[in-house]
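Dropping a structure here in C-alpha cells format, bear with me for questions.
In this view, the complex is presented without one of its protein chains, the others remaining in place.
Chain nomenclature is as follows: A, B and C, assigned in order of appearance, with residue numbering initiated at 1 for each chain independently.
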Amino acid sequence: MNAPDRSRLETGLLQERYAEVRDQTARLAAPLSEEDACVQSMPDASPAKWHLAHTTWFFETFVLEPRERPFAPCDPSFRVLFNSYYNGVGDQHPRAQRGLLTRPSLTEVREYRRIVDERVRALLERDAPDAALRALVTLGLNHEQQHQELLLTDIKHLLSLNPLKPAYRAAFAPAGPARALGWRDFGGGLVQVGHEGPAFAFDNETPRHEAKLEPFALATRLVTNGEFLRFIEEGGYRQPELWLSEGWSWREENRIERPVYWFVHEGAWHEFTLSGAHPLAPAAPAVHLSYFEADAFARWAGARLPSEAEWEHAAAARPVEGNFAESGLLHPAPAPEAPGGECAQLFGDAWEWTRSSYSAYPGYRPAPGAIGEYNGKFMVNQYVLRGGSCATPRDHVRASYRNFFPTAARWQFTGIRLARDA
Amino acid sequence: MNAPDRSRLETGLLQERYAEVRDQTARLAAPLSEEDACVQSMPDASPAKWHLAHTTWFFETFVLEPRERPFAPCDPSFRVLFNSYYNGVGDQHPRAQRGLLTRPSLTEVREYRRIVDERVRALLERDAPDAALRALVTLGLNHEQQHQELLLTDIKHLLSLNPLKPAYRAAFAPAGPARALGWRDFGGGLVQVGHEGPAFAFDNETPRHEAKLEPFALATRLVTNGEFLRFIEEGGYRQPELWLSEGWSWREENRIERPVYWFVHEGAWHEFTLSGAHPLAPAAPAVHLSYFEADAFARWAGARLPSEAEWEHAAAARPVEGNFAESGLLHPAPAPEAPGGECAQLFGDAWEWTRSSYSAYPGYRPAPGAIGEYNGKFMVNQYVLRGGSCATPRDHVRASYRNFFPTAARWQFTGIRLARDA
Amino acid sequence: MNAPDRSRLETGLLQERYAEVRDQTARLAAPLSEEDACVQSMPDASPAKWHLAHTTWFFETFVLEPRERPFAPCDPSFRVLFNSYYNGVGDQHPRAQRGLLTRPSLTEVREYRRIVDERVRALLERDAPDAALRALVTLGLNHEQQHQELLLTDIKHLLSLNPLKPAYRAAFAPAGPARALGWRDFGGGLVQVGHEGPAFAFDNETPRHEAKLEPFALATRLVTNGEFLRFIEEGGYRQPELWLSEGWSWREENRIERPVYWFVHEGAWHEFTLSGAHPLAPAAPAVHLSYFEADAFARWAGARLPSEAEWEHAAAARPVEGNFAESGLLHPAPAPEAPGGECAQLFGDAWEWTRSSYSAYPGYRPAPGAIGEYNGKFMVNQYVLRGGSCATPRDHVRASYRNFFPTAARWQFTGIRLARDA
Partner (left out) sequence: MNAPDRSRLETGLLQERYAEVRDQTARLAAPLSEEDACVQSMPDASPAKWHLAHTTWFFETFVLEPRERPFAPCDPSFRVLFNSYYNGVGDQHPRAQRGLLTRPSLTEVREYRRIVDERVRALLERDAPDAALRALVTLGLNHEQQHQELLLTDIKHLLSLNPLKPAYRAAFAPAGPARALGWRDFGGGLVQVGHEGPAFAFDNETPRHEAKLEPFALATRLVTNGEFLRFIEEGGYRQPELWLSEGWSWREENRIERPVYWFVHEGAWHEFTLSGAHPLAPAAPAVHLSYFEADAFARWAGARLPSEAEWEHAAAARPVEGNFAESGLLHPAPAPEAPGGECAQLFGDAWEWTRSSYSAYPGYRPAPGAIGEYNGKFMVNQYVLRGGSCATPRDHVRASYRNFFPTAARWQFTGIRLARDA
C-alpha cells in the first residue's frame, strides 16, 4: 500500500472511530434527565452536561480553531465556560461553579456537539489530514474516553447523595463465588517500562526506560468486599498503627468508617451502585477506596501496594482483557479463574492503587503550548493507578497507561491488588 | 347572615384564594427550565423545584395529615426531603444539599402539587371547615407567598452567577427622574405597634403593645442608586469609620466593594436584574444591600436607620400601595410624587432595613407544636425589615409585618430608608 | 468651696484613683509567670502582657499625646502593637497574633507602665487639669477596669486548656446551701432607663430616656449549678425544640454538651475555676454560659430572659452590693438571703444575659474622633449583659451599665436570671 492510500485508510478509520467514540458519550448520557445532567455534587465532580460540552470544546479549540479557515467559534462564551484548566487557552469558569450553568441547556449543548462533529468531519474529509491533525483528533478521542469514565463516576456520586438512592440504569447483581487469593512471583532485575512505538499513548507514558526491580510477588486477584469487610470488623478503621499519619488525620477529620458507598440498611451491609443499592456482594472487588484505605488494608494484610513498575512489568505480559465498560455491568465482578497461577483482573474491574507517586519519567517532555498542560502539571501529590476499571472503555487502556488521583479521592472505581517482597 | 352561612361564605373565599395563590406559584415557576428549577446557588437559597415541593409539603403535613381520615402520604420520602426546619415533624434533608435532588423530577413535583391540591380542595369541600382548619390553610397560603418571593430572589441569585447573565424574563428598564429627598417629621410619644384583630397576621406581629418613641423624621423615599453610587465614589467602602466593626470585617474578608448585583461593563455601571443586565438606573432605589451596607450608608449620609416601631408608626397611617409583584416589573422603580410631604414607597419596591434586632414582642407566645417553629426560633442575630418589595404579593404585607434577615444577607430586595432624630 | 479648690480636690482624688486602679492591674498580673502572661489561648482572648500594655497605650495615646508638649512616644512601634481597634489612631497589630509578641518582654512592658504613669502623674500635677482632661483620665481608668476583668477571664481560659489544670491562685470552695428560687413582681408602665448626671458613665448608657414595660417578674436569685445540671440530665442539650435555631446549629457544630468549664472526673462533675479544678458546687450560680445556653435553659424552665429595661428598672432601686473582684473569691458564690422577697445577686457574681440586642439608645451620639470607636461600632449582633461579676471591680458597675458579648461567647462569667410575664 502506498503512502496516500495508507493515509486515506487511516483517515477513514479515524472518521469511523470519531463517530464511534462521540456516539458512545451521547449514549452514556442518554439515561439522564436534564436535571441529572446539570447538577454538580462536589468540586471534584462535573455535571454530565459539562462533560458533553468540554469534550466538544476540546475539538473546537485544539482541532478546529488552528485548522479551519476562516474559523468562527460556535459561541464565544464557550471558550471560557468549558475550558477545564488550560491556562494557555485563557480564563476558565471556576471549577466549583460548573453546576451553576443551567444555561446553555442540555439541548443547546447537544446542538453544540452536533455542529462541532459536522465541522470536524468536514475537516477530516476535505483532504487527507496530515499526521499532526490525526494525532490531535486521536488525542481528543482518548480525552473523550477519559471523560466517559468521569461522566459515570460523577453521576454515581451525585445519585449516591440522593436519599432516594436512584439508579442510573436497571439493576443487576454481580454474583459468583470468590476465588482463593494466590500469589504470583516475579524475579526482579532491569525491566523496561513506559510506552514506545507508533500506537497512541499519553505523553506521561514516555519515554520508555529501564527500571531496576527487586524480586516481588503480586496477588492473583483484587481484594474483595468480603476481605475488606473483615478489615472493618477487626477494627481496621480504629487502629492508627495501620495507617499513614496523614491518612489517620484524614480519617479522623472526615469520620471515615467504611468505603464511601457502603451503608448498613436493616442490619445488613449494602453498596450503592450505578444500578442503585444492593446487598454487599462478598466476592466482588472492593472499590471506591482512597489511597489511605488501600494502604491501611495492605498493612493489615501483611502486604503492601505494588510499585507502578512492578505492576507494569507483570501486566505487559498479559492480554488487555477484563470487565470494562463494554460489559455493561458498570460494576466490578468476582475474579474469573486464571489458569496457571496467573494474575487475573489486571485489566478492568478496578483501577489499582500503586505506591508510586505520579512523576515524570526520566527525559519526559510535555508538548509545547496549551496542550502540554494535559498531564505534566499534575505531577505532584498524586498516586498512580493502573489497569482501568469497569467504567473504562476497553480500547482506552494498556499496560503502560498511567492514571492518577490524590490520596483522598474515593469516587473513582479504585481498588487494591496486594504485593509483597519475594 | 347566620353562622353557617358566614362559614360557608368564608370557606368559598378560602377555596378561591387557595386556587389563586397556588396557581400564582406555578406561574412564577413557568419561565424556568428543569435545570433552572433544580440547581441551588448557595446554602441560603433553594431551588425553585424545592420551593414548589416544600410549600406543598406544608399543606400535606399540617393540613392533610391531621385531618384526612385515613391519611396516606403522597410519598413517604417527601416527609424528610421537603421538610425545611421543623424538628417537631422529624428529620430534614440537609439545607445545603437541596440542589442535589435531581429526583424527584420537576414533573413529579408538579404532580405532587396537583394531588395535594385535589386533596385539600376535597377536605375543604367535604363539610364546612372549622376555624382552626381555615386558619391553618390561611397560614399555608401566607407561607406559600413568602416562598413566591424567595423563588424569585433565589432564581435571581442563581442566574446572576452565570457569566451569560440570562434573564428570568423579557427585559424592561425602570425609568423616570429621581424625586428630591425630603423629610417627614413624627412627634414621638406612646404608640401602638403590632397586630390585633381577626385578619391574618403571623404570630411574631403579636401581641399589640405600646412603645415609647422620641420625636423622629423619616426620608420621604428610598435611597436611590445614584445616591449609593456617590457613596462608592466618595470612598464609602474604604472608610472604616463609617462601618460597624463586624461590618468592616465582613467587608474585608469578602472583599466587598459594591452592591452584589452591580458590575462595571465597558466602563459603565450595570445592574443584574430578573430581566438580565441593564445600565444602572440612577433614580431607582438601591437594593440587594446588606444591613452592614445600609448602616454604613446611613452614617455617611449623617442619618440612621429607623427603628421598627418608628417605621410601623409612620406606615400604619398609610395605604398599602406600591410597586409589588403584581406590577410585573420585579424590580424597584423610581419613587412617585407623594403629595403633602408624605413618605412614598413605604410599601413595595424594597424591604427596608430597620435598626431593630428581631425579637419577641412583650407577651409573645409561639403556637404549640411544630407549627410554633415558624417564627420564634429565629429571634436572634437577625434584623427586622419592613414594607415588602417588588417581589412581594401585594395582599401579603401590612404595616405590622415583620420580615427578618441576618446582617450579611444581600440576595433579597433590601434597601434603605433614612431616619434621623427630630 | 470655690471652683479652684474643688478642682484641686477633684484632681487629688483623681491622682489617688489613678494610682489605685493602675496598681490593682499590676496586682492581678502578679501571680503570672512571663509565660502565662505572654500566651494567647484564642483570638477572642488577649495575653495578660497585652492587657498591661494596651491599657497603658490608652493613656499614652488619648491623654499624653494630645496634652504633653513636646510629646515623644515611649516606643513608636507600640502605637501599632498595642492599638486594639481604633482605626482613627491608625493600624493595629492583628488581634489573633497578640500572643506572638514575645518581645517586648513582660519586664519591658512593666517599664512602659512605669514611665507612662510617671508622665500622667506629672501632667495631672503640673497645673489644675481641665474637665476634659479629667474626663479622659477617668475614661482611661474605667477602660483599665474592664481590662482587669478580661485579664482574669482570659487567663482562666488559657489555664483551662492546660491538661495540668493549674490554678491562678490558691484554692477555695464556695459552699453554702442553695436558697429557694422565688419571684419578685414588677408593675410595668413607663420607666426611665439610662444614665444621667455628673458621675462617670460610658456613652452607651446615654441618653436617659423612657421605655414602656409590661408587668413582669424576676427570679430572686441566679440559676444555680444544681439547676443547670438537671437541665443536662433531662436532655436539655439534646432537644432542638428548646433552642434557638442558630443556637442549635452552634451546639451541633461545636458538639456542645455542657458548660465550657465543666467536666467529669472519676464519675463526678467538676468545674475549672481560677483556683483550679473543684467538684461542682450545686448552690453556686452557673456561669460561663453562652446566650444560646441561657436562652435554652430559660425555655426549659418555662421562663425567659429579662429585657435590659426590665433588669435596669429592678436594679435601679437596689444598692450596688455583692460578690465582686474585691471579695477575692473570683468565683460566684451561693445567693445570700434577701429580705422581703427582694432580688439577690443583681450585682456581682455573674453578668446576667438579657434578651436585648445591644443597640443605640434613642438620641445616642458617640464622641467625635477615635475615642468615639469605644462603644458605638459594636452595636450589632451582640446581646446586653447586666450587673457585673465576681471578676468586676465593685466601683466599676452600676444599674445602667451595659456590657455586651456575641451569643456564642462563653469565657466570661455569664449567668442566668430568669424572668417571666406577670
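Just so we're on the same page, a contact is a pair of C-beta atoms (placed from the backbone, for glycine too) under 8 Å apart; a residue touches a chain by one contact, two chains touch by 3 or more.
Just so you know, these numbers come straight off a predicted model, no measurement behind them.
Touch, as defined at the top, links the missing chain to these shown chains in the whole complex: A, C.
In the complete assembly, the contact with the undisplayed chain comes from A:Gly88, out of A:Gly12, A:Pro66, A:Gly88 or A:Gly235. Checked against the full complex, the candidates C:Thr11, C:Thr25 or C:Ser41 give a single residue touching the omitted chain, namely C:Ser41. Between the chain not shown and the residues A:Gln97, A:Ser275 or A:Ser359, the one that touches is A:Ser359. Summary of contacts with the chain left out: across C:Arg67, C:His93, C:His331 or C:Arg417, the touching residue is C:His93. Residue-level contact of chain A with the missing chain is found at 85, 87-88, 190, 209-214, 240-241, 243-247, 291-292, 295, 304, 355-357, 359-360, 362-363, 373, 377-381, 407, 421. Hidden from this view is one chain, which touches chain C at 33-39, 41, 77, 80-81, 93, 97, 99-106, 158-159, 161-164, 166.
We adopt the following convention: only the chains that are shown with their structure count from here on.
Under the stated contact rule, the graph of chain-to-chain touches is a line, running from one end chain to the other without closing. Residue numbering shows that chain B and chain C use the same positions for more than half of their mutual interface. Annotation: 60 Å between the Cα-based centres of chain A and chain C.
Between the CA-based centres of chain A and chain B the separation comes to 47 Å, rounded to the whole angstrom. Spacing of chain B relative to chain C, judged by their CA centroids, is 38 angstrom.
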